[in-house]
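Removed from the display is one protein chain of the complex; every other protein chain stays in position.
Naming follows writing order (A, B and C), and every chain is counted from residue 1.
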Amino acid sequence: MTAAELEAFLRKEMPQLFRGSVTIEQADGRSCRVREGYHDGMLRPGDTISGPTLMALSDLAMYVVLLSAIGPVALAVTTSLTINFLSKAPAGHDLIAEARLLKLGKRLAVGEIVVRSAAGAEPVAHATCTYSIPPKRN
Amino acid sequence: MTAAELEAFLRKEMPQLFRGSVTIEQADGRSCRVREGYHDGMLRPGDTISGPTLMALSDLAMYVVLLSAIGPVALAVTTSLTINFLSKAPAGHDLIAEARLLKLGKRLAVGEIVVRSAAGAEPVAHATCTYSIPPKRN
Amino acid sequence: MTAAELEAFLRKEMPQLFRGSVTIEQADGRSCRVREGYHDGMLRPGDTISGPTLMALSDLAMYVVLLSAIGPVALAVTTSLTINFLSKAPAGHDLIAEARLLKLGKRLAVGEIVVRSAAGAEPVAHATCTYSIPPKRN
Partner (left out) sequence: MTAAELEAFLRKEMPQLFRGSVTIEQADGRSCRVREGYHDGMLRPGDTISGPTLMALSDLAMYVVLLSAIGPVALAVTTSLTINFLSKAPAGHDLIAEARLLKLGKRLAVGEIVVRSAAGAEPVAHATCTYSIPPKRN
């Protein structure tokens, strides 16, 4: 699927998660880049981007790179995620998540995600994520 | 802080995160129980509760048990979280997260969170979470 | 399998891992308790038990509780492990790991492990671990 096809599919399939201004800038079956436009709902006390915002975006980027590899398998689900928060992402700036597949098996996929703020080059969060791929129904 | 005081503090400090119908049922400095009322925005394809919903609730429950131990330190921040999704949480039912502190140091706290659906007893997710405690300013 | 049968099976199948004085004190398909006798090879600078010692014991305890549930499936393998080191385990004392299954599926099992020093009650490490269960060959 092209990045545009994937974006259209996700906006239709999962409006609750593909919220706000999430756009897929690139996705090629090995890696992807997803941008989430800033909005005040992302903040936590201290006026930095909240952990849940970064976790949700990491999980979404993993889903995007996985589907760009295996096609529109909407029922692929997260089995686990580990995230390290590295630096504060400041209010007012978009978030950019880059995900790449570390392993793509028949039943499990593992990926790595780095999230940056559009405000600077250093990563604000790093995550690894495992997805379960449901068996095909013919 | 009592559960009620904590709830009032959090509703005021972090309206973006203490959303919807989140209530603190119990919090005593060692463990806590937090309930999030069901709403359709929690869903993902397949009509089960989304990973981000469970991640956000786990992180919030950790924050609640931590503040119940150290007081209203709003700027305590998540440094890392690992979550395993164990079973599907069905649409239509509240979520209940129970968190307990595994370690409370001067600068780092580590906790464990189990999330269940009000629909059944088995855990839908299990997480461990580390928070950084900022130094006191006198 | 009883704890004694499991211990005999593991000593035979995996002499490299079931080393030293590892004994299975309890294992019942839901939880287990494994003790590793202290030896100086466990140490790191600072005279505390090394991370790798605690990681290996956590992984072993998960393997033990899993096999106590599904039988002598030697080829079950770890897919992931997350460990938090909570306090220093002092030199000179045995380690005791307690593992319990959080989820037992057909292909994946998830468990939680707490490791303590025989010297005190507080946990020195907490881990979650996922194992892959190979398909049966008839």
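Definition applied: a contact is a pair of C-beta atoms (placed from the backbone, for glycine too) under 8 Å apart; a residue touches a chain by one contact, two chains touch by 3 or more.
Owing to the predicted nature of the structure, the values given are computational and were not obtained by experimental measurement.
One chain is not displayed; in the complete assembly it touches the shown chains A, B, C. Looking at C:R11, C:R30, C:R44 or C:R107, the residue that reaches the missing chain in the full complex is C:R44. The chain not shown here is touched by just one of B:S31, B:S50, B:S68 or B:T82, and that residue is B:T82.
Hidden from this view is one chain, which touches subunit C at 13-14, 16-17, 40-46, 48, 50-52, 55-56, 59-60, 74-75, 77-85, 88.
Within subunit B, the residues in touch with the undisplayed chain are 79-80, 82, 107-108, 130, 132. Touching residues on subunit A toward the chain that is not drawn are 82, 84, 86-87, 102-103, 110, 112, 123, 126, 128, 130.
As a working rule, only the chains that are shown with their structure count from here on.
Mean C-alpha positions place subunit B and subunit C at a centre distance of 28 Å. Distance from the subunit A centre to the subunit C centre is 33 Å, each centre being the mean of its Cα atoms. Shared interface positions of subunit B, i.e. residues touching 2 or more other chains, are given as 82, 84.
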